[in-house]
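Shown here: the complex without one of its protein chains, the others still in place.
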Amino acid sequence: MSEMSALRSLEKVLGSKELLYTLLLLSVILPILHPLGIPVEISKRTLDVYEYVDKKLPPGCHVYIEVYYEVAARGELEPNLIALTKHLFDKGCKIVYGSLSAFGVVAFSLFKTMAADLFEDKVYGRDYVYLGYIAGSEAATASLARSIRGTISVDNYGNRLEDLPLMREVDKATDFDLVIIVSSGTDVFAYYVRQWHTPYGVPLLFAALSVIGPSIEPFVGAGQAIGMLVGQRSAAEYEVLVGRLGLGIASMDAQSTSHMLIVAFIAIGNAIYWSKRVSSQRGGSK
Amino acid sequence: MSLVVRRYAPQAIVTIIILLTVMFFYFYVNPETSEAFSRADKALSDWVVVITSFALIVGGIDILRFHLVRMRKEGLRQAPFSAVTISLLVLMVLFALHGWYLSYADPAAGIAITTQPQFRWLYLNVYAPADAAVYSILVFYMASASYRAFRVRNPMALLLLVVALIVIFGNTTVGGLLWPGFLSLRDWVMTVPNTAAFRPITIGAGLGIIILGLRLLTWREVSWMGRRE
Amino acid sequence: MITWEVFGAWLSAAMVVWIYSFAYRDNALYKLAEHMFVGTAAGYSIALALDSLNRVVVAPAVRSPETFWAASWHYVIPVVLGVLMFAKYSRKYYWLARYAVAVNIAVGSGLALRTAPIANIVRQVTATILPLWGSDPVKVLNNWILVLVTLGGLTYFLFTIFPRRVEGARPSPAYWVYRSLYYIGIYGMMVGFGALFANTIMTRVGFLISIYLIYIQPEAWASIVAAVLAAVAIILGILRKR
Partner (left out) sequence: MKVSRGLLIPIVVLALTALVSGVAWALRIQLYSPRAPFSAFLILVGLLSAGYLFMHETKSGKEIPVRRIPAFDAIEEAVARSVEMGRPVHVTFGFGTISSAHAPQYVAGLGVLSHAARLCGKYGAKLIATLGVPEAIATTEEVVREGYYSAGRPELYDPTYNVRYLTDQQFAYASAVQATLIRENVGANIVVGPFYAESLIFMEAGNMVNAFQIAGTARETQIPFFVLTADYSFIGEEVFAAGALASGDKETLASIRGQDVGKLLSIVLVILGILMLLAGTKMVDALNWAWKVG
């Protein structure tokens, strides 16, 4: 009998949601503040992307990056964007950023503050440009592929495009060596496949949320994109490859600790359940 | 007569629109007809957008009424909170209307309904964080639901637990430390059994759509009409 | 100096913390946050509705009246139907609202009805017609699983047409096939459910990380104050109940 009541009180303490929730919060926040550094194996998919950027792109190349995600998706996509930007800047590439959505503007400004170290010795207008929000979704994508200066006249900060040295070097889809789409939606990937890759053959690279990954897989399988980075896992691997450990790797630690906490609680729940069941069976046979 | 305009005419509209949209999709006359049809298709979708917008405005009025009634009926424990809801609702609408006015009065300023500054402030500092917080409160619920759900009561629950553990270990870096095979096993679970499991459900959902279409076409489905005569 | 911007950042952090506090226990500050949320959400819906109306009807009609009346005059119809939605408040003319609902329901069902046989049936069936033999054992096993679980699931969902077991008599072979497929179906689907459930944990934790980075970390003090207030509210709530 006392065995049963002891089990019950144990269950009451361990099974209380307050304890679980508090531990869960800590297991997510602490690893972000102090990363544990659990080693990450590099998957072939991420390695392929890295090798492509590293080997196939000429030094001083031009890259277009579509920034299309709302702030809630930041945790999964921003680390990918930072790692890719770091890799491209290290190679001396020049980047034109643009957003087909209004929330992309907020995401870009947050990204720039998070990755301030990357932009320190880069000059705006010469090494990178942010075009800002371009309205018109797929129609705008098609128009940009023909001519950026023909679509919009000023960048996000109101500078005229003719005044920016980088924008005098590039104007249409074929001027770019690679186009990277960092998006939380699925449609935008299809826009670029239809309007940039199919007519002009520009190589595309995708960075997507882990829930979106499977639905854009067919594009990669069909060779319409050179590869894709999916969620925090890919970000963590890419961070290891480019040697700038950041949120991706810290998030993987947070993912590990929180998942293990849940596994531990599942185990405890089962242990209590079975010991209760066993002891009640013994009680029944008395 | 009254039954004709009250019931039969709306039902006839439903039947005609469904028949036309389906027929023009499967039948083919000539390229011009297809072109005209896809334009009509786009127009109909826009019609729905317009009608739904009015429904949302009607819904807003209902929320207002609901909270006014609660303020009157439930006393001090509820009234201040309902007052908060009502005043924020009214404020948001007023700011939106102001933005709408500005978009015509001063187009150069580039202010529209959803970019009116005060409207944006409320959106960014009340709506957006609350929305994201309710979405992410799910992480807590996932944890407590796992604690309860994965108890091995019977063989089926054991199967569930094993699959869940494979996915959990495959998703995290800790799993890779324990056994490198978790990653590929997880990929297999997510592609083969997972795809197979949801295929019958997808087929079933499609059949549900067809049969509901039949009930609407034959005037047997009347629940959308609301009040009965 | 407290600017609107600083106050907004504090408010955002507090909103997040107060909403999380519900997971522990319902309290007055959650109630406040919830009512603020509902109020802004309702206002936001109406604003979005006005924005759609503006985009689809008002702006084209005002900016270029000639083309609107020539090509898009038919938008007057949904506007009239939309206004009829307000008839639901009338005791006598409530049925006028049905005309608007009828168009909505018909367009929705029509669009769904024409693609459902393709996307939900033909595509799924063709994807399940797989060779159950071959030289690659892994592929063969995968195909067997895909085919059996799909057929099993479909069998599980049969509600009115299935072989029945006659009392006292030996079950027929058809009944045995039905029962085995039924169990393969439900067990196979359970595997999918377990996998999807566990896979979702990752995305949800990712969201929590995003929220922490956007709202909590930059306003750590505001968050802590909000959390303390929420704790006080919870305790007061418990004391009051006693």
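Here the chain labels run A, B and C in written order, and each chain numbers its own residues starting at 1.
FYI, contacts are C-beta pairs under 8 Å (C-beta built on N, C-alpha and C of every residue); 3 or more make two chains touch, one makes a residue touch a chain.
Quantities reported herein were computed from a predicted structural model and do not represent experimental measurements.
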Which displayed chains the hidden chain touches across the whole complex | B, C
Residue of C:158, C:174, C:220 or C:236 in touch with the missing chain, whole complex considered | C:158
For chain B, which residues lie in contact with the unshown chain of the complex?
-> 22, 25-28, 34, 48, 52, 55-56, 58-59, 62-63, 66, 69-70, 73, 130-131, 134-135, 137-138, 141-142, 144-145, 148-150, 160, 198, 200-215, 217-218, 220-221, 223-228
Which chain C residues would touch the chain omitted from the figure, given the whole complex?
-> 19, 22, 26, 30-31, 34, 37-38, 40-42, 44-45, 88, 94, 97, 101, 104-105, 107-109, 111-114, 116-118, 121-122, 124-126, 128-133, 147, 150-151, 154-162, 189-190, 192-194, 196-197, 200
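By our rule, only the chains that are shown with their structure count from here on.
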Using the touch rule from the top, point out the two chains with the most contacting C-beta pairs.
-> B-C
Comparing centres built from CA atoms, which chain ends up most distant from chain C?
-> A
Chain A and chain B, separation of their C-alpha mean positions in angstrom = 25
Indicate the residues of chain A shared as contacts by at least two other chains.
-> 17, 21, 28, 71-72, 255, 258-259, 262
Which chain B residues reach two or more other chains?
-> 128, 132, 135-136, 139-140, 142, 146, 161, 165, 168, 171, 190
Interfacial residue positions of chain C with respect to chain B in the complex = 4, 8-9, 11-13, 15-16, 19-20, 22-23, 31-33, 35-54, 56-57, 62, 74-75, 77-79, 81-83, 85-86, 88, 94-95, 97-114, 116-117, 119-121, 124-125, 127-128, 142, 145-146, 148-150, 152-154, 156-157, 185-202, 204-205, 207-208, 210-211, 214-215
In the complex with chain A, residue positions of chain B that touch it | 128, 132, 135-136, 139-140, 142-144, 146-148, 150-153, 161, 165, 168, 171-174, 176-177, 180, 183, 190
Can you check the complex and tell me which residues of chain B touch chain C?
-> 5-7, 9-11, 13-18, 20-22, 25-26, 43-60, 63, 81-82, 84-93, 95-97, 100, 103-104, 112-114, 119, 121-142, 146, 149, 156, 159-168, 171, 189-190, 192-207, 209-210, 212-213, 216, 224-227
